[in-house]
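Removed from the display is one protein chain of the complex; every other protein chain stays in position.
Right, chain A next:
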Amino acid sequence: MKLEQQTTGSTFGAAGRKRKLSKWVGEDRFLPYVLVVPTLILIAVIMFFPILKVFELALRNYDMTRPQDFGFAGLSNFREILFHDELFPSSLWITVKWVVIEVVLQLVFGLIVALLLNQTFRFRGVVRSLVLIPWAVSGVLTTMLWSLMFNQHIGVINDLLKKLGIIHENIAWLANTHTVFGSVIVAELWRGIPFFAVALLAALQSIPQDIYESCDVDGAGKVRKLFSITLPYLKESIIFSTMLRAIWEFNSMDMIYTMTDGGPMNMTTTLPVYMFKTAILNGNYGYASAMGVITFFVLMIFVIGYLKLSRSDQDE
């Protein structure tokens, strides 16, 4: 002990500081920070700095086509969006419709699929893999697959429906204002249902089996078991996956954009599609940023809602 004190005393200076630093890093008090700092730096540069930048740009004229007008614009972008832009309310409405329909249908069908896949049957492993595959497929690929099938002239959907006698003439599913929204909804469901199925299947498997057994002793039926055991157990997973999915669907634009380009007649122009077109295709960053800020606040409602729901869960 004495010896050690002496050594530290004598190496006062650079070497001592170096040793001190390495001791700090090794110490468990500081180690967790050392471990998470690289991630924090990346998040700061790639996510948080950009968000601040969006707020700044929203208050500016930043239109690449009119560089002479760059400068502070106050709230004029917001005023323009909220009071004069007809496409904004319509794309917000389409986004909300999109999110609600997608999330509700994905949850219902995802739950059904999860319950089916949770049974024991032959080839269960293979069937599970097959059913969950669309989840691994990108938006652009989903577009490819479904555009091919929805095609007016060479699409298999028209052919099948005609053979079944449901329709008599080919329908241009993606060019027709009456059918385009439904068509995109179906294609996104194809990709979204497996997500819920995976999440809910995982939750189903964590339900302890003895609860069902004791329920069997009481003579409860299948429906009863579903509503009084399974669903309450799934509550947390359902809330978590629904919230994440709602935010995700709100923001998703790759599939809609590649499938319909927002058309026809802007029938599928959601807020992200509109923002993307404004920013990247028209070069009006200021205006698109202001829309981004509005989106940010709309999404905050989701996030706060999620935090509230999960907190009330913990209180129980």
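One rule holds for everything that comes next: contacts are C-beta pairs under 8 Å (C-beta built on N, C-alpha and C of every residue); 3 or more make two chains touch, one makes a residue touch a chain; residues count from 1.
The working rule: contacts and distances are computed from a predicted model.
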Protein name as given in UniProt for the chain not displayed, "Carbohydrate ABC transporter permease", "Nucleotide excision repair protein", "NADP-reducing hydrogenase subunit HndC" or "Dihydroorotase": "Carbohydrate ABC transporter permease"
Interface residues of chain A (partner: the chain not displayed): 26, 28, 31-33, 35-36, 38-40, 42-43, 45-47, 49-51, 53-54, 57, 112-113, 116, 119, 121, 125, 127-141, 143-149, 151, 153-154, 156, 159, 190, 194, 198-199, 201-203, 205-206, 236, 240, 244, 247, 250-251, 253-254, 258, 272, 275-276, 279-280, 285, 288-289, 292, 295-296, 299, 302-303
